[in-house]
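So, chain A:
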Amino acid sequence: QDTTLTVATVNNGDMIRMQGLTSDFTEKHPDITVEWVTLEENILRERVTTDIATQGGQYDVLTIGTYEVPIWAKQQWLVPLDGLPDDYDADDLLPAVSEALSVDGTLYAAPFYGESAMVMYRTDLAEAAGITMPESPTWADIKAAAEAMTDKDNEVYGICLRGKPGWGENMAFLTAMANSYGARWFDMDWKPQFDSQEWNAALTDYLDLMTNYGPPGASSNGFNENLSLFQQGKCGMWIDATVAASFVTDPENSTVADKVSFAQFPNKEGMDNHGNWLWAWSLAIPASSQKQDAAKQFIAWATSKGYTELVASKDGWRAAPPGTRTSLYENPDYQSEAPFAAMTLQAINAANTQKSSVQDIPYTGGQFVAIPEFQGIGTAVGQQFSAALAGQMSAEDALSAAQANTTREMTRAGYIK
Partner candidate 1 sequence: MARAISRNSKIGWTVAAWLVALIIFFPILYTIITSLKTEQEAIAGFDLIPSFSFSSYETVQNQNNYFRPFMNSVVIAVGSTLLALIVAIPAAWAMAFSPTKRTKDILMWMLSTKMMPAVAVLVPIYLIFLRTGLMDTRTGLVIILMLMNLPIVIWMLYTYFREIPGEILEAARMDGATLRDEILYILTPMAVPGIASTMLLNIILAWNEAFWTIQLTTTNAAPLSAFIASFSSPQGLFWAKLSAASTMAIAPILILGWFSQKQLVRGLTFGAVK
Partner candidate 2 sequence: MGRITLEGVAKRFGDVEVIPPLNLDIEDGEFVVFVGPSGCGKSTLLRLIAGLEDVSDGRILIDGQDATDESPAKRGLAMVFQSYALYPHMSVRKNIAFPMKMAKVPQDEQNRRIDAAAKALNLTDYLERRPGQLSGGQRQRVAIGRAIVREPSAFLFDEPLSNLDAALRVGMRLEISELHNRLETTMIYVTHDQVEAMTMADKIVVLHAGRIEQVGSPLELYLRPKNAFVAGFIGSPKMNLFSGETAAEYGAATIGVRPEHIGVSTEGGKWKGRVGVSEHLGSDTFLYVEDTGLAETITVRSDGEVRLRHGDTVWLTPNEDKIHKFDQSGDRID
């Protein structure tokens, strides 16, 4: 009996590599064939959400992030991932990651790769500017470094940060940054906190950094645009997802591959919070799938240690999907091939998605708030902040607009009584 699995994935490099290695799985499971649906992240999210919410049953394996997993699991749209084979070794999963993918202790999605955020900076520029980047910089360090490295005449900008509006774009970064400033999205009554001192400080500093030392067009730069800028050597620093590390150090694609070093996500002086950025693209099985057993086998294969080794044997250790398994980071081969390994691990381990702010919060999630409404709210707020970045409004105005907007949405959603 042949089973065809339909696997929905995002179109990033690691997923595509997996696609290319499918034969390893189908050889082991000759009764299963795999069909891939590869889509760009936003489209995939829309597509998959529609399907799962309407019980469409079009997919057997979904690629979803740490944002969706808890929400969907609560709706009982996902199949609990218990009963994975013994050699799967679920305990090997990084605790921060597996926690983010579990609800009430049950794993609902298997992490394919994980990421946190960190500072990537150009050693050559730092050296030339005569600064040394601490292992764990504060925002003041960042600002000083950015100032020192900026050389606009030669199109070198001290710092590149996300500016394109979107809950997964500028708001991911800004939420993490705000966390590190001690800010929070909501208080325990779900009241938005954009009128707080902390948010004000975070946003003001962000704007200050970007307007003085950032590249032109920052208000429409997202991850990809910044990546390109950095790879072309136009950025002194870039604070973003840890996966970027493997791209910027990839000599084939980056002009600055051997001039990059890494530091922890900055914190505000005296604040023990490094943003708590944590994201993991994970594989899950929708409850509407008719082929859950086969799907489970596929997930077990795709997120196994064996798969990591398979990738390593084909494309080298640098290419191994990062951020999911302790064993990978203990592997000396990996450590030596991936200079960013230690920093990545440290960043991920440092992320606490259960309590991302130093203050009390009613929600989980690191650089996002794990409630269904966040995509919309985050994007709307992101628009305000990018307007501020584009110089169209002041930080104060952006914050009060965000405050009003969020209050409105939260009231509508019934959080605020």
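The candidate set was assembled so that all candidates are chains of the complex that A comes from, given by their letters.
By our rule, a residue touches a chain if its C-beta (ideal position, glycine included) is under 8 Å from a C-beta of that chain, and two chains touch if they have at least 3 such contacts; residues count from 1.
Keep in mind that what you see is a predicted model, and the values were worked out from it rather than measured.
Engineer: Out of the listed chains 1 or 2, which is the one touching chain A within the complex?
Structural biologist: Among 1 or 2, contact with chain A goes to 1.
Engineer: Could you list, by residue number, the parts of chain A that touch candidate 1 in their complex?
Structural biologist: 6, 8, 10-13, 16, 19-20, 35-41, 43, 46-47, 50-51, 54, 56, 58-59, 222-224, 227-228, 231-232, 243-244, 247, 252-253, 255
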